[in-house]
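The complex is shown incomplete by one protein chain, all other protein chains being positioned as in the whole.
Which chain is which? They are A and B, in the order written, and residues in each are numbered from 1.
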Amino acid sequence: MQGEFADTGELVGVDLACRRGGRLVFAGLDCRLPAGGALLLTGANGSGKSSLLRLMATLLPPAEGRLSWGGVPVMEDAPRYRAALHYVGHLEGTKPALSGREMLRFWAALHGEAPPAIDAALAAFGLETVADWPCRWLSAGQRRRLALARLVAAPAPIWLLDEPAAALDADGEARLVNAIAEHRAGGGRVALATHQPIAVSEAARIALDDFAASPDAALAAAW
Amino acid sequence: MAAFLGLFRRDLRLALRQGGEVGLVLGFFTLAVLLFPFGVGPEPELLDRIAGGIIWVAALLAAVLSLDRLFAADHADGGLDLIALSPLPLELSALAKIMAHWVTTGLPLTVISPLLALFVNLDPEGIPVLTLGLLLGTPALSLLGGIAAALTLGARRPGVLVSLVVLPLYLPPLIFGSGAVEASLTGDGAYAHLLLLGAVTLAALPLAPLATAAALRQALD
Partner (left out) sequence: MLSRFANPARFMRVSGAALPWFGAAAAAVLAVGLVWSLAIAPPDYQQGESVRIMFIHVPAAWMSLSVYLLVAMASAVALVWRHPLAEVAAQAAAPIGAAFTLICLATGSLWGRPMWGTWWVWDARLTSVLVLFFLYLGYIALVNAFDDRDRGARAGSLLALVGVVNLPIIKFSVDWWNTLHQPASVVKLGGPTIATSMLLPLLVMAVGFMLLFGWLLLLRMRTILNERKAEALRLYGQPANRRERAEALTGDAVARS
């Protein structure tokens, strides 16, 4: 497999469990994300799709289990792991008073030292004309495109996307699918949670409902 | 380094662009100071006696009120997640935001304080000590306030809660700062007070970001 991310390690999760708000959301979950791979997370509301993505982004500590990147447990070298991932959650993180270009530059600076590919990112998601507008003038779909644009502005091998197509029109969704395909072709990997069908080829599926905690386990964990 | 400066500059830009946040802090500070003559009477000797305390208490209250914009916006719009995911340690990110907060809160308060000192009839001898004290002490207010602001993210009624949590922490700067002004007026010398004030800020500089980052991590869940 060719591409800039082809020789980076595999993301492996073993026996992951997650607790949120005192409730055991899922337990005993294994996942594997090799170079060029995709992971599709499905499940009912509250089944833990967002929680799993946040756990994979180290925003949440796992209640049990281990996550490792290239054979190294993630928490042993957290800055290196975080520099290798992008997380796009429900909230866009855009500031009303800043322009799209300023947001991309800021996000890229947060992410690392490499000079950002701002124009390429704006072009990939069709935001050239609105790049210098303050974000309060952008529609919800445009803000989501901007949040997704940072995936292209600062390259990283792992993409964790939570409902990325929400609020996107057909054109936006096509651009997203395109960006994902190009990323995977270059060896990058994607984990995404979605309710809508998104055209992601050859994706491993994880149905979070299968890993819901049994009532006994949930009771034991809460008490 | 780019991340630290980027975060610092972004927060500065947001504070300056988003409609007069600096102005609001200064406005409240001025109003709070001006209330006192109405409350205790305008006799010059009385006001001179309590002027240092008035200005310091008003600065404290203005600082407390400004704390809600330190982390709450980033927490609400998902920006905190991205800051936490930066390779820059969360402690340094917190420090960058606190520094930007000080530049847009503590520093303007310090600059305007000589003018307000006139309204409460502070002896001109006390004004340099007042200003220097505020310059040394307002960073501590931002640093300690950052801990309280981070701890209360996602709480019900965060505004009132922040005040309750932070005011005991604000007592030492208040005591040393206003004590310095009083000491300079009675001729005792404000040196010891200012040293202690500086010590509080220096101690808070490495420690407060540690506690703030720990609190921010709790808020990420």
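Here is the rule we use: a contact is a pair of C-beta atoms (placed from the backbone, for glycine too) under 8 Å apart; a residue touches a chain by one contact, two chains touch by 3 or more.
These figures come from a predicted structure and were not determined experimentally.
Here is the thing to keep in mind: the chain we left out touches A, B in the whole complex. Only one of B:Phe8, B:Phe36 or B:Phe176 touches the absent chain when the whole complex is considered: B:Phe176. Per the touch definition above, the residue from B:Pro42, B:Pro128 or B:Gly154 contacting the chain not shown is B:Gly154. Within the full complex, the residue among B:Leu34, B:Leu92 or B:Leu167 touching the omitted chain is B:Leu167.
Summarising the interface, subunit B meets the missing chain with residues 147, 151-152, 154-158, 161, 164-165, 167-169, 171-172, 175-176, 179, 182-183, 196, 200, 203, 207, 211, 214-215, 218-219, 221.
Subunit A meets the missing chain through residues 19, 21-23, 215-216, 218-220, 222-223.
Simple rule for what comes next: only the chains that are shown with their structure count from here on.
Subunit A and subunit B have CA centres that are 37 Å apart. In the complex of the two chains, the subunit B residues touching subunit A come out as 2-3, 5-7, 10, 13-14, 17-18, 73-74, 76-79, 81-89, 220-221. Residues of subunit A touching subunit B in their complex: 20, 57-60, 79-80, 82-83, 85, 87, 89-98, 102, 105-107, 109-113.
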